[in-house]
Structure formats: structure tokens, C-alpha cells
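Apart from one protein chain that is not included, each protein chain of the complex appears where it belongs.
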Amino acid sequence: MSRRIDSHEFYEVDKSGKEISFLFDGSVVWAREGDTISSALVASGRKIVSRSFKYHRPRGIYDADGYGPESLVTVDDEPNLLADRVLARNGMDVRSQNNWPSLDFDLAEINDVFVPFLPNGFYYKMFHKPKWLWPIAEKQIRKVAGLGSIDTAGRHNSRRYEKRYRFPDICIVGGGPSGLAAAKAALGEGKQVLLLDDHPELGGHSLHSLARIQESPFSELEGLSEHEGIRKLAAELQDNPNLEIMSGAMVFGVYEDNLVAAQWGNDLMKIRADKVILATGASDRHLVFDNNDRPGIMTARGVERLIMVHGIAPAEEAVVVTTHDGGYHTALLLHGAGVKLKAVVDSRASGTEGVFEKQLEDLNIPIYREMTAHRAHGRKKLQRVDVGPVKGGESFQSFDCDLLVTAVGLMPRLNLLSMGRGRPEWDAERQVLRIMNLPEDMYSVGEVEGPADISSLLQQGMETGLAAAKGNEQPKFNRKPEENIEALPADIESGGDHHFICKCMDVTRKEACMSIDEGFDQVESLKRYTSLGMGPCQGKSCHEAVARLAALDTGLTESDAVPTTMRPPAFPVSFGLLSGRAHHLGPIRRTPMHHCHIDLGVKFLDAGAWKRPDSYMDPQQEALYVRKGVAMIDVSTLGKIELSGPDVIEFMHFMLPGKFAKLDVGRTRYAIMIGEDGILFEDGTISQIEKGKYYISTTTGNQDAIYTLFQWWLTTGDYDVQVKNLSAGISGVNITGPKVREFLSSIIDLDFSNEAFPYMHNRQATLEGVPLNLFRIGFTGELGYEIHFPSEFGESLWNYFMEKGEPFGLKPFGVETQRILRLEKGHLIPGADTDALSNPYEAGVGFAIKDDKEDFIGKAFLAEFKQREIENRLVPYKLQEGDAIPIDGVAVIADGKPVGRVTSSRMSPTLGYGIGMAWVPAGSSEAGNHFNIRSLDGTNVIATVLDHAAYDPEGQILKS
Amino acid sequence: MLIKNSPLSGIYRRHSANTVEVSGWLMADDFGNPEKEQKHLQEQCVIADWSHLGKISLSGAKASSDAEKMIKGASKIKVLNTLSDQTSVAFRLTQNDYLLLTGSGNEESLLDKLKKPQSTLINQTGAMGCFALGGARRDEVLERSTAVDLRRDRVTAGSVLQSTLHTVSCTIYRTEDLDILVHSRTFSESLFDALMDVGIGVGMIPTGLSVLPVSFNKEDA
Partner (left out) sequence: MTERMWNNHEMRSSYDVVIIGGGAHGLATAYYLAKNHGITNIAVIEQKFIGYGGSGRNTAILRSNYRTEEGILFYDQSLKLYEDLAQELDYNLMFSQQGHFTLGHSTASMQALTTRAAYNRALGVNSTILDPPEIKKMLPEIDISNHPRYPIMGALYHPPGGIIRHDAVVWSYARGADQRGVHIHQLTEVQDILVENGEVRGVKTNRGTIHCKQVVSCVAGWSSEICKMVGIKLPLVTHPLQALVTTDYKPWLHHVVVSSTLHIYLSQTDRGELVCGNGIDHYPHYGMRSTLGFLESYAAHLLELFPILHNVTVQRQWAGLCDMTPDYSPIISMVDDVDGFYINCGWGTWGFKGSPASGWNTAQMVAERKTPDMIAAFRHDRYVKNRLVGEKAAASVGN
């Protein structure tokens, strides 16, 4: 059965769309190009499209515009998409949701039968006693909860999303008459304009209006019918080079400072505009009566759109319920499409003798006055409608029909305005909720300000466009009395239990009233208790009904019962779209030798943004190369900061707890950094490499922070100091092991003897034209040299060392190996062995603090720490041979209570037993003390506190 | 003398670039199909690695007078504007911060003009990567890469600005025909990958110095 119409009495039907087909729940649906899934389903005679959330009631297409929850479907494994908004594509696989075994026969509909018997908020009142019941009940509830299913099998990355930016002078949301008029006016002022519209064709509701344009600021439109005129206006603007049009763009958010966010195909558009004009229009009001959710009950504009845009007659027999002349227009369109009109039911006492009303009278279509819909009959499709007095009571008459059209006024689409921080207010004259105090540089115009005729919309659109272009205030417009549509009372006292206010969450008016009686008498708390307006449509279809009902039922005035804040996104947007491309999680920092490491088969370690070599082979084996031969590690990630200038010593004395006045040229010293709170957060070395030039090397993680800290403090004091961050420009390796002296002597023209280049000294040299700074330091505990050079030579130099080192057995080693080696030496790593509460005296680096200085960062708290007794201490320890190595982080236990923790714990390849560092109570922190480490599996090992280092405790190897 | 490597040396290998030595640097000459690359430059867009360019930063109260000694007229540049001659271009990033770009190997001669710097002067050549984007569709790559307004009636040829592309801090120098992106070398490969990832949809391909030779002249890049 096809509901396509070949011709219409009042306009020419466009039949140019190519025929295509798709599957709906496995059945073939024929469609035309340009159809949405919804229009194609209606055209094919399909009534039920979805099942409701809680009661599994059958639901059909309602507004054909995606403002309600009825059209949620799964398309090609993408769940919860709006069939109203997805264009039909050949071969797509569309499936209904939330039903079993099928859409037409859904067992869970049994829930619906219980509605009258379930206490309001019953889920709060059941299943919790006895205590064991709830976990069982919950399991069952979770089995039936939810709407669409997530495709856990994949196909998730099939779409490629982009993020794109735009910076127009004026961004207009809504391409209806007022939006188009605003665009035209702003373009006339020479502005760059971006116009977004959520439908494939510009024109908004005017596309389905037969009204004549009597007056227009654009005289060429006068005398045309509205749908012709709007197309003419749109066509005229189409080619303007200063106008960018995004059709089919869903604007889902308006954020701080005029940031407009939209989904445009697969693109997330982020639009930062000087001015934003919101011409978002209005939707049909939601009419609350018994069974007001049955398939076949549709909004006037939905029906009009199906007829005029898609060329579909949505039913056989129809009843139109209306409160304004618009209903007559819809009725006429239906008639023209060949639908039999059983009645037009008008809530008003008398008509206005408008053209459409007259035409209907001429056609002898029965009009009933001072009436409205009381009740719908039929389950899977509408069969009959009872109509009766507006005040409720006894119904007057029943009509058999398969379509009930509600044309009961318009409610402004306020979502985007609400995000602009405005609060809805009830405009008693226009009988709508409006948002009147928008932030500066934001304008609203058109039906979002209340219903108006085409002449007003064009005129006001134009004036608003001009105001935005000129930077003037939002113009204030009046409405003609005949433009206002009185809000029909939403409560029809006609009995029944199924007056749905919120179709997303299946909340009835009765339920809302009971909740109010329970004490939820604020709109916000009512919403939270009943879930009103918290479903997929986020109140877009019901917020007005909620507010007006709350006003009635709570006794609040209409001006007090404002709807709750409407939050972004205005339409659901996918994580894929929001995430965009793969580079979302921050770029990777690479050292110049990155690809050398890959060639050597490295396993990388993530260190902040850096990739560092973790190891190339077994770290235990790598450690032995260091201890017995010679090996090289990439240390390019260390921070390198050069300080110089007349006040450099004074500045360093303020920044650091140590003293440096006696650090001669060519000398290198260990240094720590303390926060203002006295906490240890960093260590490194300071070298005077040339007269007055101090070279600081920092840890990888802190390089940027420390440079920033230096800069920060430089601005606060009157220091004549230059700070240079050389971290990226200078790279380095550490070559270490007993054979290192022999190796380096063979390639670098420098005296490497202990006398000429002692421990904790630095030297400069040149190698194959590359300038080098060499530092003899000993983090690994072995004779070693850290060599720094310009980064552009990193790759060549690494390869050069590897090649020249081969006869000496040179091997690469990684960070994990370095961690083992330093642990054998008992060297701490700030951050790994310390945390945000570690006092440097307890951490054992008090020796690097010279507090006999006038002032320096952290001095006050250090003084307090020094005064306080040592309570805990970071100590090196060893295990017995054969004891299992605990994992980093396990607890130190005394008397069954946790009293400390292991920070680093490794097998020592050199010594053959476990070693580590741990925080222990002061009472058991002396060398030779024992303490108890408890693994997560509950087993305990006894550790022995060491004096300083497990390997080479005297430092003989380092210093010779 | 050992060869100097661009931070994109890994990319060269991945994309089989033909390399050429320029002032001690091993740089991409092309990426295997210069004709195709030329066509993309003319009709779509390309990205070229100019990391070998000399880069010198100056900051501090005396930056302007130091810059003047190296490039005549530099002290008169307005903030976020530039001054170029055939071999060098000076960016004034703030009142007290300059970045000079110069032909590869030309740094020393610039530095020689300044015997005793009064400002904080750093030779950043090896610390920074540098890409050039050429071709008409490069704006479409940029609009997918940065949240900054790069509308051509607002950021005109000859301007420079500091922003982030794919969260990497960049100095963006705009000429009539090119956008030149200077950034920390540590992020070069990531930035290249990110730009290519969005660029591929608008026909961007990598190219080398034979197709897009270095030029600073903002009218005639």
C-alpha cells in the first residue's frame, strides 16, 4: 500500500526523486530520494515505528521532525537515531528498538496493563525488602532496560569524523522565513554570514504553507504563496559569495562566547561568530488527553511536511483538533491530498473567517466548535477519537479515523536560547514561554518569539539581521492580536489513565499529580522524581506542557512554574563525532633517536607525552652490560635549562634550597627542588659549564614546569637573570660501564683520566664536528658520562656511537634497566619514591638543603619539618636471597596495620637478591632494622634496612 | 662532520622520500613523484619539511634593538607582523619577543652581526621543526587543525600568530602562497601525522624542496 500522492489540488507535487529501498525490521520499504526514514515508513502505510520506554506502548511517527522520542531506531547498527531526521539511503538496514519478540507483538506491553495499579514511583517502593531481593530484581530490571543495543561486535569506526571551525561575522541558526530575511539583510550590509538549517531544504515551515504573502520587505515576494515565496528568497541568496549555507546541520549547542556547535554530516562544526541570530522556530504544542500517544496521532506541521515536502497522504480518514486558523490550513492540505476529513474540532467559540476556514466551509467539511479531543481509541493504530467540551466532562461524539491531527498552537523551540543563559518566562499575551534576556551579541527572532504570520516573520527577520550587522541591540517586536494563539488547557477531565505528558519516560499526568502530593512540588524536584522531560527528547516536546501542568497542579503561578534549565546537547550527538580524529589524546614527543631505538627493537615506555626506551631486551641482562661492559641510554628527555646574568647566584639561591657560590667552572653538583609547601618534588644536577653559565638538568616530567617556575619567579623579583630553555635543542646520551673510559678515549679527543676529569665534573669537546658537553655523573652507580649535543645530530651521533662502540661491546639500555641500577645505589626518584606529602628530611635528601640562607622557596615549612621529629623515613632495603620480589606499592605492615609502603622493588642482577626502597616508621628505619612487607596475596617478607647502597656502598667505582 | 637530521627523518623513511643534502642537513627533495606533487601544489595542497631553516629567538627588553642589528628595520615591525628579505624573515611575536627565520646555514652570519647580545638569544635551529603548507586548499587543512580564526580578511599575508595546531604550539607565518608552521622538534612527527590525517581528505600530500623550495618573499613565495 503506497500513500504517495500523484497530484494535489493546491500545489504541484514533486515526483522527481529516484526510487530506492531499504529494510525495516527485515521488510522492504520503498522510498524516494529525499525521503526520511519516517516519511518512507508513513508512505508505506507503516503505523508502529517504536515501543515506548516503560510500558512498551506502540508509537508511530508524531511530528516527523525528531522533536519527540517516537522515531528512535537503529540504522546499520547505529542505535538511537531519529528516523525523522535520517535520510533514506538505498540498502540501509533499519531496525526498531526495545521490543521482543517483534515490534508488532511485544510481550513487554503487558507492563501497560499494570499502569493503573502501580503506585507512583513504584520502583522506589518495591524490591528493597528483604535485602537479598534487590540484587535479584535488579538483574531482571537490567535485562529489560534501555532502548537501542550497542553493537559490541564492532563496525564502530566505519565513520570518519572531522572537526572544523568557522568564524563568520554573523551566524544564523534556522533557515525559515525570519532566518532567511535576517541573512539577506546582513549580507546587504557586507557581512559574512553562515546560515545553518536542520533540513535538506531551506524555508522552514513556510515550505508547507499555502498562505499568500500580502506584505513583504522584499517586494518581489508579494502576491506569491508562502511556499513559492520562500523558495524564491532562498534561491536568490544561494549564490552570494558572502553567505555560507549549511543545510541539514543540527545545531546542538550554543556555548559561552557565541560558540555554536553543530553536526553537519560527519563534521563537528565549531562556529565562533561575532553575532548569533537564533531563528529556531516553533513546534506544535503537545496536547494531553487520554491515549494521546497512539500511532496515528500527529502534529499539524508534521502532517503538512509529509504532504507538501514528501508528497504523502498520511492516512485515509482524519480528524483535526485545533485552536487557531492553522488547523484549517492543515485540514485543507489533507483534503487536497485526498484524505477524507471527518471533522475539524475547534476549541474556539467562533472562527475568524480566514480564507482556509471559508474554503473548508465551502467544501462542507464539518466543523465543531468549543470542543477538543478527549480520548483516542485503538492500540496498534488509531481507530476512533472522542471529542467533547474543552472543559472536559462527557464526550460529545466519536469519529472513526486513522489520523488525528493536533494543531493546538505553537511552542517556541527554546533549547538553544536557554543554553545562552536565558531563563524561560511565560508571556501571558503571546501565551508562550519565551526567553527574553539573551546575552549580548545574541539575537532571537521569528516564531521562537511566539507565533506570527509570514509578513511579520520576514519584516522582523530583516530588522534583526540589520541590527546584528550594525551591532545594535536586539529589536523588540510586538505581535498583532490575531497572531497570538491561546494555550489550550492541557488537562482534559475525561477520565482514563493514559494522559501522557512525557512520552520519552512514559509519565502520565496522574503520576505527576501524585508526585506533587508526595511533596515534589517544585518543578525541578518533580522532574527528578518522575523523570519528566529527562528522556531522549530532553523535554523538547513536553517542556511547555510540564510547566503549564505544574502550574495548574502545584498551584504555582504560570510565571513561577518555569521549565527546568534546558541543557546541551539539543540533539543527541555521538561520541565519535565529538571525539573526531585519532590525535585526540595529545601528541607524542619523540627524541631525535626515536627511530634508532625502533631499529634496535625497543619496547617504549610512556613518560608523560614522551616515548622513552624502556628496554631492548631483558632489563636484568641489560643491567649486567652496564656493570660489566659498556652501555648507552638516550637521556634526551631530560630538561636542560641555562641560567646566566649578574644575579644568577642570588636567583638560584632563592629558587633552590642548595648553595652554589662555590661551584666552580667545570664542576657539577646534585640539587633538589622544594615546593612552597616544603615538599620535595624534583632533583637534578647543576653545572657551571662556562664562567657565569649555569646548566641545570631536570627530570623528564618536570622540564616544562621548572622552566615556567623560573620564569614566574623572575617576574616577581628584580633579578637580572637570563633563563634559556634548551631542552628541545639539546639531546643527550649516558654512556656508562667499566669500559666507557676506554671507549670514549678512542673517539673523543679529551683526557678521560680520573685526575683530568673527576667525578661530578663537566668538560667540553668536539666529535666529528659536533660540539659536546660531557658530565661525569653516576646515577647508575657505574663510571659514566652524560654527553649532551645539538639535537639535529642526535640520530647520526647515536648511530656513530653504536658503530664505534661495537668493538667494546657497547649495548643500548633503557629506563627500566636504569631504575634497577639506581636502586642498587639507593638513589631516589622524586615522584616515584616520593609523593605530595614527602618531606625532604624524611626522604633522606636533607644534605642538599642549606637553610642558613636569608630566604628561599619552602624555607618556612622546611623549618617546621626540621623542628618536627622524623616520623617516617625513605630507606633502601634488601631481601633474603630467594625471597619473592614484592610489586611496587605494597604495604609495610606492623602489628597488623599498614604503616608504610614499598615504592620501588626489583631483583638485583648484580647481587642476586631483592632490593628496593620503602617508607617505614622512623623506629624501624636504622640500618640493620627489619620490617615486614605484605604482598597482595597476603604473604609476608622480611626486609632489612640498608645504610645507603646495596652496590658499591663506598662509591669507589664512581669516584675512580 | 656528521649529518644533521630533520625531526621528520622517520617520516622520510616511512614515505620513501628522495633526500638531498642542504648545508649539512639531510632533507627530502621529493616523495617519489615530483610531477604529482607539483600538481597537488597547484590544484590541491602539499606539506613540505623546512626544518633545516635557521631559527633564532630573541627575547627581553633589548630584543628589538638586537633584532635591528641582525635585520634592518626589525625594530620597527608591529607586533604579530613580519619583515622579510630574500634570505631571512623576522617575526615580532610580542613587544619583546622575536623569532628570525633564515636560510639554512645562514644563522652564523646573522649571529656574527651581533657581537654582544643584550637580550636572551637562543639559536633554535635544532630545537624547532618547520613545515610549509602550499596550495589553494591548505585553508581547509587549517580549518580542521586549529580553533583560531584564520580568515584571510583577518589574518593577512605577512602576519604571524602563535596558536596550536592539533594541540601542538605553533608559530604560524602566513604569506600569499604559503603557511609556514614553526614548532618544537619533539612534536614534529606527531604534528605531521595529524596534519596529514586531516589533509588527506582534501588532497594534501607530502613533498620536498625540489617542488616547494624555500622562499620568504611574502608576495612571491
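Each chain gets a letter, A and B, in the order it is written, and its residues are counted from 1.
Convention: contacts are C-beta pairs under 8 Å (C-beta built on N, C-alpha and C of every residue); 3 or more make two chains touch, one makes a residue touch a chain.
Not measured: the values here are computed from a predicted model.
Interchain touches from the omitted chain, evaluated on the whole complex, reach A.
Of the listed residues A:H8, A:R528 or A:K628, the one in contact with the hidden chain in the full complex is A:R528. Within the full complex, the residue among A:L107, A:M126, A:A884 or A:L911 touching the omitted chain is A:M126. The omitted chain makes contact with just one of the residues A:G34, A:G148, A:G229 or A:P563: A:G148.
From the options A:D25, A:D77 or A:E483, the residue with contact to the unseen chain in the full assembly is A:D77. Touching the missing chain, out of A:R95, A:R166, A:H205 or A:K270, is residue A:K270. Interface residues of chain A with the unshown chain, by the touch rule above, are 53, 72, 77-80, 120, 123-129, 131, 134-135, 138, 141-143, 145-152, 154, 156-157, 159, 163, 253, 255-256, 259, 261, 268, 270, 421, 514, 517-520, 522, 524-525, 528-529, 534-536, 538, 567-569, 572-580, 584-586, 588, 605-606, 677-678, 831-832, 835-837, 861, 864, 887-891, 893, 896-898, 901, 903, 934, 936, 938.
One rule holds in what follows: only the chains that are shown with their structure count from here on.
Chain A and chain B have CA centres that are 33 Å apart. Residue ranges of chain A in contact with chain B, taken from their complex: 160, 162-167, 192, 270, 272, 581-583, 586-592, 594-595, 598, 610, 722-724, 726, 728-730, 768-770, 790-797, 800.
Within the complex, the chain B residues that touch chain A are 1-7, 9-10, 13, 25, 60, 120, 122-128, 143-144, 146-149, 151, 154, 166-168, 184-191, 193-194, 197-198, 201.
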